[in-house]
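One protein chain is absent from this view; the other protein chains keep their places.
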Amino acid sequence: MFESVTPPPVRPLAPPKIQVRDLKLSYGAQEVLHGISFDVDRNDIFAIIGPAQSGKSTLLKCLNRTIELLPNARQSGQVLIDGVDVSELPSVYSLRRRVGMVAPLPVGLPLSIFDNVAFAPRASGFHDKQELAALVERCLRQAALWDEVKDRLHTLGTKLSGGQQQRLTIARALSHEPEVLCLDEFSIAIDPVTTMRIEDVLKELKQHMTIVLVTNLVQQARRLAGRTMFLWNGEIVEEGATDVVFSDQPQSRKTYDYVNGIFG
Amino acid sequence: MAATFAETPLIRSKHRQEAVVRVILGLMAFAMVLPLLAIVGYLVVQAWPLLSWDFLTQNPTGGMRKGGVWSALLGTIYLVTTSLVIAAPVGVLAAVYLNEYAKQGWLTRIINLAVVNLAGVPSIVHALFGLGAFVLFAGIGRSILAASLTLAIMTLPVIIASTKEALASVPMSFREACWNVGATRWQTIRGIVLPNSISGILTGVILQVSRTAGETAPIMFTGAVFFKRIPEGDPFAYGLYDQCMALSMHLFTITTQVTEAPKALPYATAVVLLGTVLLVNAVAIALRVKLRARKKW
Partner (left out) sequence: MGEQAMNLPPARVVSTRPVSASAGSPRGPRRNRFSVIGETVLEWVIRLCGISAILFVFGIFFFVLREGVGFLFGGLNLVQFFFSTEWYPTSVANVRYGVLALIAGTFSVTGLAMLIAVPFGLGAAIFVSEFCSERVRETLKVVIELLAAIPSVVWGFIGISLMNPLIQEVFHVPVGLNVLNGALLLALMSVPIMVSIGEDALKAVPDSFREASLAMGATRWQTVHRVLLPAAKNGLLAAVLLGVGRAVGETMAVLMATGHAVNIPKSPFDPVRTLTATIAAELGEASVGSPHYQVLFVIGILLFTITFAVNLTADMIVKRTRKH
């Protein structure tokens, strides 16, 4: 009944940026991800959709190994970036600089706006004042925040509005020049106008990096992503080109129901 | 319909009962205010004839029946400073370990238990420990150093507890934001956690200043003496291996072992000690209030 009518689009020739193979994750005795596998292409926006408690945030945490900071998380399977297993990298900190992360709730660190963005470069050894100033400006411009804060770079980051803090978080993530940018339901706590601005930013950024976007706004995935994955209860229901996933005939009935709001 | 909301006798008696209870509980609370004011007032009044700047800067003379408390005051300053220089870094770092590094396991549980129990050890048992470990075993002998080490171990658990509280008041989301950009644990602590908890840490340490100044038992057998002559006005009169006088010990001595002292003398000594302690506490409280107003988030 729901056979694919259109042939799947041709996958790009370049090797995938991220490869996940048979990833299982449990918190204590409860398994949250049941052995999932997928690829993320370079310079693409890859959306992960699904209802709450599907394991979407957990999956992102496995990408930058912040899952290790949770007390009873146990992981098996592989996560490969550029063909290298991330758990075999000598420095987890350099991995986290290659994979940027934006959390659901906006966080402005209690430092000046300038120091917020300069935090990561300083931590990795950049101290040249001029270089830092140029870097901060570039990141704030890329995050569409520069015009609003350029005259008050030395005010506290915590005093900004929610939407501004979320863009500040993006600027912080950009400051260490990541190859992959992960966003975990970034629009939950911000207004629709800022959400649209950030979506424009993401469309611009995908030319320079690979973006993994977890979202509970199904339409956001449709707007932005080249490929979309529907994760449900720790298993992949469907993964494919966004056009197909959102079409009248995706590969699974469940996908159709979720995307059209019949459940979720 | 108006009858539904009318005050029945039951409701009225409930309210009366409530008012009575409120008064009783209020009196119980204020039963603490009264003794504090009464005690401080009584002490100051009795000490009045002897209170003066000279009292602070002169040594006790005439078999401790005349003069001032300079040698004791200086000794207390030495003991407090030395013990806090030892206890504060260890305590703060221990709290950093417990709050920032330790995983939820049996080891952490045991450490926390040890801290709680260390806090409950009676002061005289600390004195015995100091005598056995520092004076005798380590061979330091009765000295400011041994007494300070004893005091340091006494204040350690409280510094750990108050520092832990200060560190925990920094929201977890800040730490996560730092880890997400690749900062190490220490970079996060140094860059965000410590600068934003320093006021709480400082308040906790200052409060221990006042506690250390008031303790008698731990120093009685480890380094404080009945009497020692030192030159007046010289802030470096004591050495680390010397024995010293101390305000708390001095009050004890004058009260229990010096006969025929003028009536105001022990009161004046008590006022100096109590005044120092209350002043330091007031500074700490004021600091805490002021810094709470300047919250950064």
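Just so it is clear, A and B label the chains in written order, and each chain counts residues from 1 on its own.
Throughout what follows, a residue touches a chain if its C-beta (ideal position, glycine included) is under 8 Å from a C-beta of that chain, and two chains touch if they have at least 3 such contacts.
All values reported here derive from a predicted model rather than from experimental measurement.
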Selected residue (touches chain absent from view) among B:Leu56, B:Val85 or B:Leu113: B:Leu113
Those residues of chain B which, in the complete complex, touch the missing chain: 14-15, 17-18, 21-22, 24-26, 28-29, 31-33, 35-36, 39, 42-43, 46, 89-91, 93-94, 96-98, 101-102, 107, 110-111, 113-129, 131-133, 136-137, 153, 156-157, 160, 184-187, 207, 210-211, 213-217, 220-221, 248, 251-252, 255-256, 266-267, 270, 273-274, 277-278, 281-282, 285
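We take it that only the chains that are shown with their structure count from here on.
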Centre-to-centre distance between chain B and chain A (centres being mean Cα positions), rounded to whole Å: 50
In the complex with chain A, residue positions of chain B that touch it: 103-104, 173-174, 176-184, 187, 191-192, 196, 296-297
Complex contacts: residues of chain A adjacent to chain B: 64, 66, 69, 71, 93-97, 100-101, 103, 105, 107, 109-111, 119-120, 123-124, 156, 158, 169, 172-173, 175-176
